[in-house]
Structure formats: structure tokens, C-alpha cells
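A single protein chain has been omitted from the complex, and every remaining protein chain is retained in its original position.
First chain written, first letter: the chains are A and B, and each begins at residue 1.
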Amino acid sequence: MTVKDMVYAALFAALTAALGLLPMVVVPGITAPVTVQSLGVMLSGGVPGAKRGALAQAVFMALVVAGLPLLAGGRGGIGIFIGPTGGFAIGYVLGAFVTGWLTERLWVGLNLPRAALACVVGGIGMVYLLGIPWMGAVARIGLAKAAMGSLVFLPGDLVKAVLAAMVIVAVKKAYPIIKR
Amino acid sequence: MFEIRLSRITWLHRVPAGVKLLVLALAGAVVFLTDDPRVLGGFVGFALALPLLAWLPFGPVLRQIIPAAILIAALATFHVALGDPGTAALVAARLGTVILLAVALTLTTRASAMVEALERGLTPLRFVGVSPAKVGLMLSLATRFIPVLFALTAEIREAQKARGLEGNVFAVAMPLLVRTLRMADDLAEAIAARAYDGE
Partner (left out) sequence: MIEIDGVTQRFGDLTVLDLLTLTLTERRIAVVGANGSGKSTFARLLNGLIVPTEGEVRVDGLSTSREARAVRRKVGFVFQNPDNQIVYPLVEEDIAFGLKNLKLPKPEIAARVDAVLARYGMEELRQRSAHLLSGGQKQMLAISSVLVMDPAYVVFDEPTTLLDLRNKRRVARAIAELPQVAVVVSHDLEFLADFDRVLVFEDGRVVCDAPPAAAVPFYRDLMA
């Protein structure tokens, strides 16, 4: 782990916290308002890369567990994780990693659709993959019910993935970090 | 500012961070591993008594607990509605204990003390290739820059508001990202300049 790795991890953790300050976005046609914070997951992977992204989310989660009110709405503390939403937290770490990994693979010739793919598979796919079964188990409501409950967030998350992809592509032009 | 701190210093503040973390970890482990109502009852009692014994003020404690309390209430209700009050009680006892103890910890411990205690606690993991010092540095760095990025985000939002781009996430995220990346480059230099070894 180099100094750069640690610095990126720490700053993207802080960035994810800062994104929690932005007000929820109401997208016309989508019922559940969208929190901007989970953009942090996709950006953590898509900008500095897989390893640093995973580290960043791990650092972020560690600080939330420690009680800092970093989640959107000023929430924090261990309650967030031992409850049903705990799986999403672990999913963030994996999600950032996968988003980063795909972005690294697709770096040469990265465009909006490719970046969006990385964000959807990592930031949505991986997160739901871990979050939904955990919820089903801890809340004891079963996989199907948990999945149905999470579906309402999907359209909003897709919008987020596109937004994150736009940023990732634009940052690649302005200040590329992943170099292949 | 963004750190939750109490104005009054209680005896619990003076208990070393490591001890408090350890108690929380052990309590958490025990309540989740046991079904025995007596054991659980004991821990719930302890968790309820601690904020009182430590003279923690009601306001901050309640503010910390309410989001989790709502969650626990919802879960418990769900299980009662399914005709399973036993599980409801179990879930409430487990989650309630851990959350109360965690709140007591958070309100009486500085972030830096927790990071230090964590670094010490992670020392055995050195044999598995984890560097406690690096973990500590990352956590401290993140803690240090959270208020910096909060302020930067607010500043960028203000600037974009003046241009009528207030609700535009991209218009805020882009400059925020670029400034953050510049910060990263500067910081890496500064850390190296202070003879950081990165072993």
C-alpha cells in the first residue's frame, strides 16, 4: 500500500461523506427520492481504481461504525450495520472494487456507456447482491420480500449510475488517475 | 462540528478508549451468540443502566438512538404481526443492547482516541500483513479531511447556485472531484516530505 493509495482511500472516504450533504434529488417520474451519497461508491472505484475504491469505502464504513454522522441525513453508528441494511455496507466495499476493476479493464477507450456499465454492475449489482440476502436473513423476511422491497430504489440507482459515469468520463479527461 | 461531543466530561470519558471498545465488542458478540433470556436480560439491563450511571444527558443520547429505535420497533412489530413475539423480543434485545452501548461509547470518546486504540488492537494482525500504523493513518486522514470536503462542497454549491445550476449534481460533483484529486497529490507530497517511510 503506497502513500498515494492511502491518501486516495482517505480522501474518497471523506468525499463519500461530503456527498451525503447534497440534498436528495427528485427525478421526475421516479417515486423514491435519490440520495446522492451512493455516487461515492461508484466514484471511489471509477476514479482512483479498484483497490483504492474498496479501501475508501472500508474507511468510510469504519468511521460510520465508530459513530461519526456521515450517512445522508447525519446518521451513523453501529446500529446502521447490525440491522438489516448491514449487507449494503459490505456491498459498498465490493461495489467500489468491482466498479473500479471494470473501469480499469475498460480504461482505454472509456466512454459513457462503458463507464455506466461499470457503475451498474459494481454500484448496483454487487451492492444489491450482498444487501438483499443480508436483509432477508437479519430481518427474517426472506429473499423474495427483501428483493421486492429494494426494487423501488432501482430506477433512482440507475440514474445515479449514469451520473457517476458522466463524472468518471469527464474526470478521465481532466485529471486521469488510472493509467493503462 | 460534525463530531458528536458532549460539553460535560463524565467518568466514562476517562475510561480508556480501548477498554470501551473491548466491552462493546464482547457484549456484541455475547448477545448475538446466545438465546438465553437471563444472559440477554442482564446485558440489556447493563446497556440501559450505563447511560444513566454515566450521567449522559438525555438530549444527545435520544438523538443518537431514535433512528435505530424506529428500526427496532418496526422489526419487532413485524415479527409480532407474524405471531412470533419471541423473535421480536430477541431482535429488540440484541440490537437494543449493542446500540445503547455504542452510543455511550461514541458520546464519550474522541475519534483520535478510538483510532489509536484500534491501531493498538490491530497489532496482532501484523502477522497477516495488516499494518496498524497505515490503518490508523488512513482513518486519521479521512477524519481530518471530512470537514474540509464538507466546506468545499458547500462552497461549490454556493458558486453553482449563483449560476443557476443549483440542482445539477454533475455541476457540483465535477469541480469537487478535481479539487479532491489535487488535494491528494499535495497531501502525498506533504506526507513524503515529513519523512514518512511507508514500510
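Methods note: a residue touches a chain if its C-beta (ideal position, glycine included) is under 8 Å from a C-beta of that chain, and two chains touch if they have at least 3 such contacts.
Just so we're clear, the structure is a prediction, and the values are computed from it rather than from any experiment.
Asker: For the chain that is not shown, enumerate the shown chains it touches in the whole assembly.
Answerer: Checking the complete complex, the chain left out touches B.
Asker: Thinking of the whole complex, not just what is shown, which of B:9, B:162 or B:193 touches the missing chain?
Answerer: Counting the whole complex, the residue in contact with the absent chain is B:193.
Asker: I'm checking contacts with the chain that's been left out. Which of B:17, B:92, B:111 or B:169 qualifies?
Answerer: B:111
Asker: Which candidate, B:10, B:87, B:140 or B:168, sits in contact with the chain we can't see?
Answerer: Residue touching the absent chain, from the options given: B:140.
Asker: Quick one: which of B:27, B:88, B:102 or B:183 touches the chain that's been left out?
Answerer: Residue touching the chain left out of view: B:183.
Asker: List the residues of subunit B that touch the chain left out of this view.
Answerer: Residue positions of subunit B that touch the missing chain: 1, 3, 111-112, 137, 140-141, 143-144, 147-148, 151, 182-183, 186-187, 189-197.
We take it that only the chains that are shown with their structure count from here on.
Asker: Give, as an integer number of Å, the spacing between the C-alpha centres of subunit B and subunit A.
Answerer: Inter-chain centre distance comes to 18 Å.
Asker: With touch defined as at the start, can you tell me which subunit A residues reach subunit B in the complex?
Answerer: Listed in rising order, the residues of subunit A that touch subunit B are 1-4, 6-15, 17-19, 21-22, 25, 36, 39, 43, 47, 55, 59-60, 62-63, 66-70, 75-80, 82-84, 139-141, 163, 166-167, 170-171, 174-175, 177.
Asker: For a test of understanding, state which residues of subunit B touch subunit A in their complex under the given definition.
Answerer: 2-4, 24, 28, 64, 67-68, 71-72, 75, 78-79, 87, 94-95, 98-99, 102-103, 105-106, 111, 114, 131, 134, 137-139, 141-146, 148-150, 152-154, 157, 167, 169-170, 172-174, 176-178, 180-184, 187-188, 191-192, 196, 198
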